[in-house]
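Showing subunit A:
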Amino acid sequence: MNKVLMSGNNIIGEAAIRAGCLFYAGYPITPQNELTEYMAEHMRKADGGVFIQSESEIAAINMIAGASATGVRVMTSSSSPGISLKQEGISSMAACELPGIIVNIMRGGPGLGNILPSQGDYFQATRGGGHGDYRTIVYAPGTCQELADLTMDAFDLADKYRTPVMILADGMMGQMMEPVIFKKPKPRQYSEKFMLRGAGTGKSKFIRGLYLDPIDSEEHNWKLARKYDVITKNETLHEEHNIEDAQMVIVAYGTAARIAKGAIKRLRDQGMKVGLFRPITLWPFPELKLRALSAKIKNFLVFEMSTGQMLDDVRLALQGYANIEFHGRPGGAVPTPAELANVIARLCDKND
Partner candidate 1 sequence: MKGHIKINKELCKECHLCIYFCPNGHIIPAKEYNIQGYRPVCITAEKECNGCAICATMCPEIAIEVFRE
Partner candidate 2 sequence: MAKTVFKRPKSLKENIFHYCPGCGHSIVHRLVAEVIDEMDIRGITIGVPPAGCAVLAYNYFDVDMIEAPHGRGPAMATAIKRSLPDRVVFSYQGDGDLAAIGIAESIHAANRGENITVIFINNACYGMTGGQMAPTTILKQRTTTSPAGRHETLDGYPVNVSEIFSQLKGSTYIERCIVNSPAGVNKTKKAIKKAFKCQVDGLGFSMVEILSLCPTNWKMTTIDSCKWMDEVMIKEFPLGVFKDTIAAAKKTAEAT
């Protein structure tokens, strides 16, 4: 297997194509344009592959929903404000149980914000951000290799559970270049009975999220909830780094986790025992694994490139069993490992 040096946005595109994605619709928005352009170049080369530069992010999410209904693997991508536009479509795909991948290369917000990397969309990704009682599986890759692996895994998960899956990365990961190996994709398992391809000589079927009858509607919601319980049980992912003897654990994901690893190296060199708990699925959040750590570790620091969003999930997970601090830089500011190390060192001094 060959290592290829590619930038994050392109890696996602290549991984999607190798996973058998045959339909991509997207609208340009910095900092993910390379991904849309990659798909423009390569999607049409795939046999049966369709690329459409849609008129808006809204059109794109609805296009992938339509293509998904016919049974093909689909993907769209955007960045923060564009993902806001897609929320109704994502809710609709969850309601109609349509698989699909939505890539968010996060940028500074709120509003137009800026085009710098940020992690301000955690709430949007994990708490809806569309209407209704549904959940979106959220993968938070931390390296370019994970961009490649998790993009492929996302397609499998989306098919397995017939639900939208989000890849939550940020502007830094989108631009970053690292050597990656594209693994062999798993063979696709998706039943024809879910595909809308014309009734043929049989019964017609319809796909919808509208349930006017309250009993039907409630049962549909519980059915989705049961599915999300199964996903929570089976698909939660996280990484523990330098945890065994840690007296303080940083909780961070994505680019923030990379920065944290750099900070941990500095702190360990100075004799401070700090570790990292890195959620890889943000939904389902690895709360049980995090809570288990609090039996021995009583000091956690949540580190995000935001004013504190995953912080809520950490509080929920730890349930008051440990002390939680927070350090964050919102609005596109990218902290350095040295800065984070200083913050933690000061906290450790305070605690001693």
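Operating definition for what follows: a contact is a pair of C-beta atoms (placed from the backbone, for glycine too) under 8 Å apart; a residue touches a chain by one contact, two chains touch by 3 or more; residues count from 1.
Picked so that all candidates are chains of the complex that A comes from, given by their letters.
Not measured: the values here are computed from a predicted model.
Here subunit A touches, in this complex, candidate 2 (chosen among 1 or 2).
Interface residues of subunit A facing candidate 2 in the complex, by the touch rule stated above, are 22-23, 25, 50, 52, 54-56, 58-60, 62-67, 69-70, 72, 88-89, 92, 96, 196-201, 204-210.
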